[in-house]
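Every protein chain but one is kept in place in this view of the complex.
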Amino acid sequence: MGNERKIRVGMVGYQFMGKAHSHAYRDLPFFFDTGVVPVMAAVSGRNEKAVQAAANQYGFESYETDWRRLIERDDIDVIDIVTPNNVHAEIALAAMEAGKHVICEKPLALTMDQAREMKAAADKAGVVNAVCHNYRFAPAVQYAKQLIESGRLGRIYHIRAQYLQDWIMDPSFPLVWRLRKEVTGSGALGDIGAHIIDLARFLVGEIDELVSEMTTFIKERPLGEMSGGLNASTEGGKMGEVDVDDAVSFLARFQNGAMGVFEASRFAAGNRNGNRFEINGEHGSIRWDLENMNNLHVYFTDDKAGQQGFRTINCTEAEHPYAAAYWPAGHIIGYEHTFIGLFAETFRAIANGTQVKPDFEDGLRDQAVLAAIEASSEAGRWVKVEQA
Amino acid sequence: MGNERKIRVGMVGYQFMGKAHSHAYRDLPFFFDTGVVPVMAAVSGRNEKAVQAAANQYGFESYETDWRRLIERDDIDVIDIVTPNNVHAEIALAAMEAGKHVICEKPLALTMDQAREMKAAADKAGVVNAVCHNYRFAPAVQYAKQLIESGRLGRIYHIRAQYLQDWIMDPSFPLVWRLRKEVTGSGALGDIGAHIIDLARFLVGEIDELVSEMTTFIKERPLGEMSGGLNASTEGGKMGEVDVDDAVSFLARFQNGAMGVFEASRFAAGNRNGNRFEINGEHGSIRWDLENMNNLHVYFTDDKAGQQGFRTINCTEAEHPYAAAYWPAGHIIGYEHTFIGLFAETFRAIANGTQVKPDFEDGLRDQAVLAAIEASSEAGRWVKVEQA
Amino acid sequence: MGNERKIRVGMVGYQFMGKAHSHAYRDLPFFFDTGVVPVMAAVSGRNEKAVQAAANQYGFESYETDWRRLIERDDIDVIDIVTPNNVHAEIALAAMEAGKHVICEKPLALTMDQAREMKAAADKAGVVNAVCHNYRFAPAVQYAKQLIESGRLGRIYHIRAQYLQDWIMDPSFPLVWRLRKEVTGSGALGDIGAHIIDLARFLVGEIDELVSEMTTFIKERPLGEMSGGLNASTEGGKMGEVDVDDAVSFLARFQNGAMGVFEASRFAAGNRNGNRFEINGEHGSIRWDLENMNNLHVYFTDDKAGQQGFRTINCTEAEHPYAAAYWPAGHIIGYEHTFIGLFAETFRAIANGTQVKPDFEDGLRDQAVLAAIEASSEAGRWVKVEQA
Partner (left out) sequence: MGNERKIRVGMVGYQFMGKAHSHAYRDLPFFFDTGVVPVMAAVSGRNEKAVQAAANQYGFESYETDWRRLIERDDIDVIDIVTPNNVHAEIALAAMEAGKHVICEKPLALTMDQAREMKAAADKAGVVNAVCHNYRFAPAVQYAKQLIESGRLGRIYHIRAQYLQDWIMDPSFPLVWRLRKEVTGSGALGDIGAHIIDLARFLVGEIDELVSEMTTFIKERPLGEMSGGLNASTEGGKMGEVDVDDAVSFLARFQNGAMGVFEASRFAAGNRNGNRFEINGEHGSIRWDLENMNNLHVYFTDDKAGQQGFRTINCTEAEHPYAAAYWPAGHIIGYEHTFIGLFAETFRAIANGTQVKPDFEDGLRDQAVLAAIEASSEAGRWVKVEQA
């Protein structure tokens, strides 16, 4: 932690994701030797008082009130984008143009056009470009990947995945930016659906075609905005139209013949953060649930008859990816470690001059699935992802 | 159990379902006073030796080698049909024509035409007509129904239901009758999909439209047949084409605005009998799983903040439907009780001259959903159930 | 089920246990061919109206108002004792004297003297003598026994077992016979503690010495009695002293070096019927819980590193003891099957002229543990079981 090269980070935005990223910068060198060390150089935001407070709380050396200043600064190597989705593209393009490495929250962009442009710019710039599908980096998910890649589950027949939340069920919850299409692009789809799409692509492969349904249960809400974290305040009592989906579901055929059944909803009472999947293969199955993210439930068809059953594997052992860097077996880790793992790979890539996964190519492919879902929902029929 | 009117039953068929029904006849008067008492009068089957053995094992007074004999016999009040699906209609129509009450295994028929004819005949005959969607009668499912009916969960937003099995995953498993379209109509769809469709209709309401996907993973199998229970024997090594679905999934819009996501598969390794659902409503959610069928997991949004969470309710208490008839709280019941509950209602209807639910109307409505799923799978687009 | 020898049963008592036994007689020949068939010949009870109703409901051919009549009757082969504990000995001795086979509810007796006399009489009479530790006969428990017996878990280090209930926590619950020492001998100890003692002996072996603690939380209660099942009615408001334990716990050293930690309580809120154990051995561990009695959770130390975890085995497969007689894999059974399994072994023993386990020897050994627990609780020190 002493002599490694310092990599200086400028972060654009500072709300929930800003907190998660900042914490990961702080903890990364404690757990992993990536060859370089991130330095929290600056954070930017338009509200000076708020961004100053964030810089102070998170531990940034400085702050800016215009993200363009971060890009202009020579002392900054990496631009980390944790803004609402509608400005991802502009910032990322400018950063890459300036030769900065880019870390971008998901979904990559608002539209396929933006995503394609970002991917092209990344190719041209040759910088490290990461998209923050952090759930890939739960050790249990990484271990699932190893099992599948190694053929231990054989041909994959099924994936069923859900990302269920319940934080906007109250009709008096205001029309925050995550519920406005112009800012966020879509509702449950891009916010949480994107995560299970990325996990499915990571674990099962590319989706060939799909058919979808998008629903908005509560059609209008009080105007208002979040004030820090997930708290919200309303404006008078004026109402506004909700133009994004409250819930989305879709059926998918994968290129390798697997079938997928997916659902994302913000109206699933009692599910605070229910990101779950089950994958069934020829030789076994796996189950995972973010709310118990250390456990991977694994079934092997070649277990002895009479002794077959799902095993609850606590993925905190030396054999499990990333786990050895943390704590001894049985000492669980939490949500924040998904970002630490993602950043470990990102900074390793920076140190080694390689590329991280998931990168903007993944962001683009995820975006194509989002676009196909919207197209299918409008058309009422199956849609090829490549056509999106 | 002494002086009640005897109701004499003739059962057509004697395999797995025949065993389950026979057991239920045997146990019914022990647990419930329905006003009448079933008598196991006769069982029929074409193989005399096998049907005689079944009569002996199950406790039937007599047997016949032609089901028409059961219908001719004046001493028989109820015809119970546990045959493969392709002969449900013929037997049921003949039985009702003869004025017998009818209990018919699901799915009701092979085709919508058959199902409509059966429903019309039932209306005309005025007999009790039950279709065996036994899972409605798990006390936990009945309690879920009470919660929903009473408005305790408010408006229903979501149901996600799966029926997952894994008994034919081995490609060398033979082409038994449950895998041949002419005998069974469909594969996972009619066999297990029908159960979750019926549960969804029972708990949430009628489906307006749907879009589906049906898949056959293993396209040909050795010819062969089951020999008792689920054991199977193959014929030489000759192969035959599998013309039914191994797995089916569909998205549904309910008439009341709820969204459904459904999946049935026989290729979900490690899921022996995974009949599961979660329902999310405005004021709470419920979860159920056949493999732990005594438990209902219930979440209420009006629980005190900080004390919210799914409750694991063991539905073996006096407050739970049917449970008082069985054992004290905490003493669980098993699969067989779903039939005992169904038959309790059926024989109560016979005793009282009323009708049982689910009846042939339910069977017809379930069939319409099955038909719509097949139509959507072929058309690749959303299909209205009423058009089926 | 046709030509087998009929074995005629006379049952003394008819409350909760009477119902469970009666049901098992009814179902036994449906599931098992033991070589003989039980016939429910007669039930006895002092209250003629009540015993007549019980005979009718359970399906006995006749009834008696004095148990001695059952013993006098030549047409009765087996005396089944489901009375309160204080009359077990007298009835069993008379029955064996008359050459009847005896099935006796647990605990075997009120005192060690009684238990020794019963064991001696059983040896002399040479009849089949069963004590109803029915939980041995859950297929998951039987499978646990196979794993241990075969050495699959290696040397056993630990057993921790609890039987937790909560049905008398309300201080206004009356002083029913299960709470009066003269009738029942002890409280939680003999009623539910006896079950986990027997399971421990069955699975781990004999206890060498122990140290215990017995507690009565509610010292006096309204006088009153159960009226059918577990319902209770009080008498006026007169109070009586509770002279049995509400809860008991003990530490045990087994003859084979294993350590045991045991607890039985009727004051464990939320535990309706929490009969649970975990056993840790050199090569693995098992966990079981009556409220999910079909599942055995098994851990093997020789599973591959990184893939180690408790497996949830649903013991409903052909490989699991008794399970093949019931339903296909994944179709769970309930509480009542523990008696069906016990009676299957009992009637096989009658058919074959052999002896069933658990028999009066087990009853006596279990009783010695109960006696040692009472002795230790009084003495405040470790007590050898053999001294009891």
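Should a chain be cited, it is by its letter among A, B and C, assigned in written order, with residues numbered from 1 in that chain.
What we mean here is this: a residue touches a chain if its C-beta (ideal position, glycine included) is under 8 Å from a C-beta of that chain, and two chains touch if they have at least 3 such contacts.
Quick caveat, the model's predicted, so the values are computed rather than measured.
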{"item": "Selected residue (touches chain absent from view) among C:15, C:265 or C:367", "value": "C:265"}
{"item": "Of B:218, B:313, B:351 or B:388, the one touching the omitted chain in the full complex", "value": "B:313"}
{"item": "Of A:128, A:293 or A:349, the residue in touch with the unshown chain", "value": "A:293"}
{"item": "Absent chain, residues of chain C that touch it", "value": "157-158, 160, 162, 164, 166, 169, 211-213, 215, 217, 247, 249-251, 253, 257, 259, 261, 263, 265, 267-271, 278, 280-285, 299, 301, 308-310, 380-382"}
{"item": "Chain B residues touching the omitted chain (full complex)", "value": "143, 295, 298, 303, 305-314, 317-320"}
{"item": "Sites on chain A contacted by the missing partner chain, in the whole complex", "value": "1-2, 16, 20, 22-23, 26-27, 29-30, 56-59, 165, 167, 229-230, 271-274, 290-294, 314, 316-317, 326-337"}
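Methods note: only the chains that are shown with their structure count from here on.
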{"item": "Inter-centroid spacing, chain B versus chain A (mean Cα positions, whole Å)", "value": "41"}
{"item": "Centre-to-centre distance between chain C and chain B (centres being mean Cα positions), rounded to whole Å", "value": "35"}
{"item": "Distance between the centres, which are taken as Cα means, of chain C and chain A, whole angstrom", "value": "54"}
{"item": "Multi-partner residues of chain B (at least 2 other chains)", "value": "271"}
